[in-house]
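Let's look at subunit A:
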Amino acid sequence: MTANLLSVRDLKVSYRVGNGHIDAVDGASFDVPRGSIVGLVGESGCGKTTVARALTRVIADNARITGGQILFDGKDIAAIPERQMNALRWRDIAFIPQSAMNSLDPVYTVEYQLNEVLRRRGGLSAREARMRCESLFEMVGIEKGRLRDYPHQFSGGMRQRVAIALALALNPKLVIADEPVTALDVIVQRQILDQLRELQTMLGISVILVTHDISVVAYICDRTVVMYAGRVAEAGPMAGVLTRPAHPYTMGLRNAFPDLAGAASGTLTPIDGAPPNLAEPPPGCRFAPRCPFSIEVCSTESPPLAEIVPDHRVACHRASEAPVLREIAARTETWLAHA
Partner candidate 1 sequence: MKSTCRAVMATAFLALAAAASPAMAGDPIRTIEILSRPQASQPQEFQSIQLIAQEWRKLGLTVNVRVMPWEQMSDVVWYQRADWDSTAWQMVGRPERSDPDEIIYNLFHSSTAEKGYNFIGYQNPEYDAVAEAQRGEIDPEKRKAMVFEAQELLARDQPNMMLVHPKQTFAFDKTVWKPESIVDQSGIGIRNTWTFMALEPLGEKKDIVLNSSDNVKAINPLYISGGVDSWVFELVYDRLIRVGPDGLPKAWAAESYEWKGDKTVAVKLREGMKWHDGKPVTPEDVKFSFEAIVSGEAPMYAPFGSNIESIAIDGQVITFTLKKPAASFVTSSLAKVNLIPKHVWEPIIEDLKTKEANAESYQEKTPIGSGPYKFERWLTNEEIVLSANKEHFNAPKADRWILRIVPNVEAALGMLRSGELNFLGEFSGDPKVLIDAAKQDGDLEVVSTVEMGFRYVAFNERRPPFNDVAFRRALSAAVDRRLIVNAAYRGFAVPSNSVISPSLEFWYDPKTLAELKTGHDVAAGMLEEAGYTLDGGKLHYPGDTKETLAK
Partner candidate 2 sequence: MAGTRMRSAVTYSNEPLVSLRSAELHYRVGGALSALRGRSSVVKAVDGVSFDIHRGESVGLLGESGCGKSSIGRLLMKLEDATGGEIVFAGEPISGLRGAALKCYRAKAQLIFQNPFDAVNPRFTIRATLAEPLENAGIPAGEREARIIAALELVRLPQPAQFLDRYPHQLSGGQLQRVVMARALILQPDFVVADEPVSMLDVSVRAGVLNVFRDVRDRLGLTAIYISHDLALVRYVCERTIVMYLGRIMEDGPTEDIVHEPLHPYAKALVAAVPVPHPDQSHDPLPIGRGAPDPRNPPSGCVFRDRCPRAFDRCASEVPQLRQIGTRKVACHLF
């Protein structure tokens, strides 16, 4: 039994678009240790959702996994036949979607949809399934009387709880949660995160939490993987990455974020420019065009994801200078001058 439930190695996913193709994920590598919550964080279009979906191997019609390995429990599930993969789905790898409204079938009751999974995929008898439904609802804190309700009869937060119940139905080893709280208001968001954390601890499962919000990562995750333009920029323990970022992108993000906990600060600092067009990605480091610290090699050579301190990896040519850069990056002028 390996320490990591999941190890993604150099994963590549590409979309066919018109006559060309876009490498939405271009060599992503990260690990998910058993019993941990890993935050996969990045801006829109960075490939985080594609990674999440690639792990289930249910991806868009025009998408294809073009390379890399997905080692789940030591087995490369990117390479196994579809039949075997299907056997793993939901029993071992479950999924919590962003919008439970759209991902629950509107014409069936919640109970039906739970039953469907429990009986068709879990092989439970009708009686067992009913009891399991009730205990699942209890687990996520919904009255069991609402089992017979249809998805639209729940509020957004409740639906998200239903989605969690659904994901936990077959006691999976890994739950992939794709922006599970993005559509929710802060209060409900917080409640759902608390619930998720509680259940994760209780059941000892691993969770991959895909989000664009560093605060969510900071609140709930053990580890974090920062993605930028289809690649992993930085990965490591959450506290390490957030307090001592080693990639200029992560440093920049920190400056751009308003922080209620701190003092009423002076100014936020944006990262100038926009993420690159993945149809024509820049050569070398993809962050280089926006990076105030870029040097010549950055625009020619793609930096490898290397470990700088134990368990903390960074893909930056100047990773060794990280502590110094961090100092400079904290100053607003650094980012303005670049612009």
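These made the cut because all candidates are chains of the complex that A comes from, given by their letters.
Rule of thumb we're sticking to: contacts are C-beta pairs under 8 Å (C-beta built on N, C-alpha and C of every residue); 3 or more make two chains touch, one makes a residue touch a chain; residues count from 1.
Since the structure is predicted, the reported quantities are computational estimates derived from the model, not experimental observations.
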| item | value |
| --- | --- |
| Options 1 or 2 - which one, within this complex, touches subunit A | 2 |
| Residue numbers on subunit A that touch candidate 2, as the complex places them | 43-44, 141, 155-158, 185-191, 194, 197, 212-219, 238-239, 242-243, 252-261, 264, 266-272, 274-275 |
